[in-house]
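Let's turn to chain A:
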Amino acid sequence: MRQAGGIPLTPTLSPKGRGRDPREREGEGAYPKFIACLCLAALIWGSGPAFAASPERVATMSLCTDQLVMLLADPDQIVSVHWVTQDPADSAMAEQAARYPANHGLAEEIIVLQPDLVFVGPFNSPFAKAMLARQGIPVHVVPTAVTLDDVRANIRTVARVLGVPARGRALIAAFDRDLALTRNALRDADYRALVYGANGYSAGASSLFNEVMLHLGLENVAVDYGMEGWVKMSVEDVVGADPDLLVLGDYRLDAPSQANMVLHHPALTAIRTGKPVVRVPTTLWNCGTPRLAEAARLLAERTMPETAEVSGR
Partner candidate 1 sequence: MTNAGPSRPWLVYAGLIASVIGLFTLSLMIGRGGVWLPASENVGADVADIILFEVRLPRALLGLIGGAVLGACGAALQGLLRNPLAEPGLVGASSGAALGAVVVFYFGLFGGQMAVPMGGLVGALVALGLLYGLAGRRPDVMTLILAGVAINAFAGALTSLALNLAPSPFAALEIVFWMLGSLADRSMDHVWVAAPFAAIGLLLVLSTGRALDALSLGQDTAKSLGFSPGWATLRVILGTGLAVGALVSVAGMIGFIGLVVPHLMRPLVGYHPSRLLLPSMLAGAAVMLAADVVVRLPMQGPELKLGVVTALIGAPFFLMLILRSRRAAA
Partner candidate 2 sequence: MTVLSAKNVTVRFDELAAVSHVNFRATEGTLVGLIGPNGAGKTTLVRALANLILSEGIVKLDGQRLEAIARRTLAQNVAYLAQGQPVHWPLSVRQLTTLGRLPHRAPFQRHGFDDEDKVERAMSLASVTELADRTIDTLSGGERARALLARALAVEARVLLVDEPVAALDPYHQLEIMEVLRRYAEEGGLVIAVLHDLVLAERFCHRLFLMRDGGLLCDGAPHEVLTDDNVQAAYRVASAHGEHDGQRFTLPWRRIDAD
């Protein structure tokens, strides 16, 4: 099964992409921003070391890009974030996101704000992306991170595009520092672990939570099953996998959903007996941000409080 990150992406739809399509080039001259865009494009695409001018008005349109941008940009640089990022159930940075006007993924909302840079994820509406690109607004697509290296790369890219590469380096350094505290923290336990949550999804190979488990020295059972990315697992699969450690992703536990019913399945209760069951909020690992370090810390701590204390503090 293909993973989200495997979708072919155009790293930047605009402005360099525009140059390839003669049909789209018409009318560009009408917008004075075009020249600025070209410069920006040259900088984004060129492997030039530094970014000269910081964009002044940055809009971001998806949960994961919102968080990276909020971590890296100056608060007054940001003109809008996606509405989901303002919801604490989905977002680890809801409080901070609430300071900005929300968008709902529509191009019109963004155009009114006249940003000079827009960040989107691969799953933003292609129509919205194309519409913004057509208006000469640089749209930067941040790919979905599936490894910790992807997280670092995304931070680096976003920081560079924002014109704050130093801040990016600092954030990566802090992330690595936090991660170092939990590296192989659970290796000695020799657990075969499985994460299971929201709608019966688990994390197979090429997924962030798999990375977190590997980082902690856990073996991810889902990988043994040949699973990749976000994978749907039935209760039977979970019981059959017979993990030593079951990690439950907490997501809107109070909401009546198939997801949470699966978590209360008697069969799961049975295999859980006598084995560690750990809950980690989904918000910490649903995006490739440095919060993953916290997900790792929580998982380590809650699985083996003593060990984690020793290595973590």
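Selection criteria: all candidates are chains of the complex that A comes from, given by their letters.
Definition applied: a residue touches a chain if its C-beta (ideal position, glycine included) is under 8 Å from a C-beta of that chain, and two chains touch if they have at least 3 such contacts; residues count from 1.
This one's a predicted model, so the numbers in the text were calculated from it and none came from an experiment.
A.B. asks: For chain A, which of the options 1 or 2 is its touching partner in this complex?
C.D. replies: Answer for chain A: candidate 1.
A.B. asks: Would you mind writing out the residues of chain A in touch with candidate 1 in their complex?
C.D. replies: Going by the criterion above, the answer is residues 1-4, 6-8, 21, 23, 31, 83, 104-109, 111-112, 114, 123, 125-131, 134-135, 144, 199, 201, 229-230.
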